[in-house]
Structures are given as structure tokens and as C-alpha cells.
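Every protein chain except one is present and positioned as in the full complex.
After this line comes chain A, so read on.
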């Protein structure tokens, strides 16, 4: 994935003359020290990160850690004190008034925590707000508004007023307004935090669904680690204006790196976060008779594959040993193939795998094309949920 947005050594000090504070920060001072010494509040302290195009990039942290400040620096609702923000290589911080306005109109749009819909305008009028500011003709912008409203599932609500809508629907309007301008970068500052838990989950699913087709670059601010894990392709964790950990959801859960981050990951439901691919034991199929291959499982049995790599049957440990002892592999006796095995996809969560598990039946893990890539034993599922290291050194055969 190409890089869309890059933040380099960004500082924000809430002061008209931030230089003394910046000098202290450059010398390694912390937010609290700067506050004690100069009385200035540090919003961001040397933040650098890179957002790939098409990612949902989550910024997570406790209240006051500087998440909103970071988001608002991107479209310069907050003026950065030092550093660069590169949008496709162009520095937003250096942009003049007209260029900044153009970036805000065409490149970066925003979804607000409390929706920020104009109460005196209808849903459609709110949706076309950005286009109106750009001077798009009334017919064209109304057409576009109706288009995006149907994308977010509010096709017939255009003529209603925001106060007639529920919170979830209002935020759909907020989303529609942000989508209407065709900006490719979306900043969502705690966009779902004001919603009831059920509605929030619904909106999260909706965002993931939309993102599959829209492929926007989304900077999503949240204080909810579960939300970050669910939505994020990458997560940046902030504390006291600094970026303390950055990575994929799985890598952060596996290696928090600090107590601050570990405090978030402790409660994580790993059975949903990790997939079968992560916990499975990869297989090395060996040729068997008549174009068939055999992939051994941890319990001494094996899965039999056709020449396309698809599982056609299973052998239990006794049968397999019998085959080896008597005729050796590849001489028939395959009539004893047991059919009972279960299949999960690589991308299925461990929770799904645990649900699919049946005692005494081997579990085959297959890729998108249905080809066997690994096997998954019950103890590996449990170890994965308890977050043991991903792969044992060996011991595939008892």
C-alpha cells in the first residue's frame, strides 16, 4: 500500500509563543515538566507516523493524551507548532490560506463526535454542505447528496431535520456529509463515542462494510481499545502527547511493550482478535498414491489431499500407522479413509474455530481457494486464546 499521509516530528504547544516549550521538548522534557516550568500545555510531543492509503488508522489513548489535537492538526483546526504533515508528499503545515481551504474542501473531510449537524438545515442540506461551500450548483449537489445518503442507508430521510433522527442516524448524516465531497482522507474524531453501545457496534460494522468499497484513508480517533482492534488496520497509541506504540492490532496485543499499553490489552478478547492462520500448524504434504498427498496432523493421523490441495478425507492415527507398517504408503488401503474432519478458513477467528471443533476429528485450515494450508488442534486454539507464542518450536509428531 502506498503512503497517503505522513506525520513527521509534529509538535503542538497551546501557546502564542511556544518556543521555550519547544526547546524543552527537543531536549527531552516531558509534558508535565513543560507545564510546571512554562505553564504551557503540550498537545503533541514529537509525533511521527505514516498512514497507508486505504487504511483505517486508529489513534487510541486515554482522555487528554492528545488524540484530538493530532486529528485537528491534520486539517489544521489546530495549528501545529512544529513539524510536517505530508499529504501525498505535500506539506499541509506549509499550505497557504487558499491551498488549505482547497485541501479541506477536496482532500480531507471530518466526522465529529457530536455530529455537528446544522439544526436549521435538512438532512439533504447538511449532506451537501461541503459542496455548497465549493460552489457546486444546487441540482448537482442535491443529486450527490441523495447518492451518498442512500449509501449510508438514509435514502428517504433527505427532507427531515436532524432533530427528528436518532443518534446513530445523525452520525450517518455526518458520515454522508464527509463522503459527499469525495475527499479521500476521512478524519473521524471519536465519531461513534457518543452512541449507545448497540448502535455503536452497528455503525462500526457499517463503516467496515462501506470501507470495503470506498477504500478511503481513515484516521479514526477513539479511546476505546476494543473499537481500535475491531476497526483498525494499524493502531497508534498515545500518552501525554507522545506516540508510545504503533503497529497492527495483533502485534500490539502480543507485545504491548509497556505497562501503559498492556493495561489496554489485558482485557482483550483474543478469541476474536486472532485468526486460524495465526494459531495453525502449517503442513508439509507428502505424496501418496494416485496423485493424492498426505498431510500429517499433530495427533499422528493425517489429512488426504487431492492434486489441487483440497482435502478429500482423513485418516486416524491407527489407520495411518497400519498403512505404514503393512504395505507402506502409496499402495492402496485408502478405502479406510475416514470422512470426518472439519474445515475452517484461515481468516476465521479462533472463536469460530473453537465453535467448529469436534472431538476426535482433525481440523483443516484452508485458504481462500479451499487449499489446505495448516491444521489446528484443540490445544493450539486454547493456547492462541490464552496468547501463547504463535508457534511451538517443533513437536508435530508425538
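As a working rule, a contact is a pair of C-beta atoms (placed from the backbone, for glycine too) under 8 Å apart; a residue touches a chain by one contact, two chains touch by 3 or more; residues count from 1.
FYI, contacts and distances are computed from a predicted model.
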Choices "Rieske 2Fe-2S domain-containing protein", "Proline/glycine betaine ABC transporter permease", "Putative hemin import ATP-binding protein HrtA" or "Formate dehydrogenase iron-sulfur subunit" - which one is the UniProt name of the chain not shown: "Proline/glycine betaine ABC transporter permease"
Candidates A:64, A:167 or A:257 - the one touching the absent chain: A:64
Option from A:190, A:227, A:316 or A:348 whose C-beta touches the chain left out: A:190
Hidden partner chain, touching residue among A:7, A:55 or A:110: A:110
Footprint left on chain A by the chain that the document does not show: 63-64, 68, 75, 77, 101-106, 109-110, 112-114, 116-120, 122, 129-130, 132-134, 160-161, 163-164, 177, 181, 187, 189-190, 223
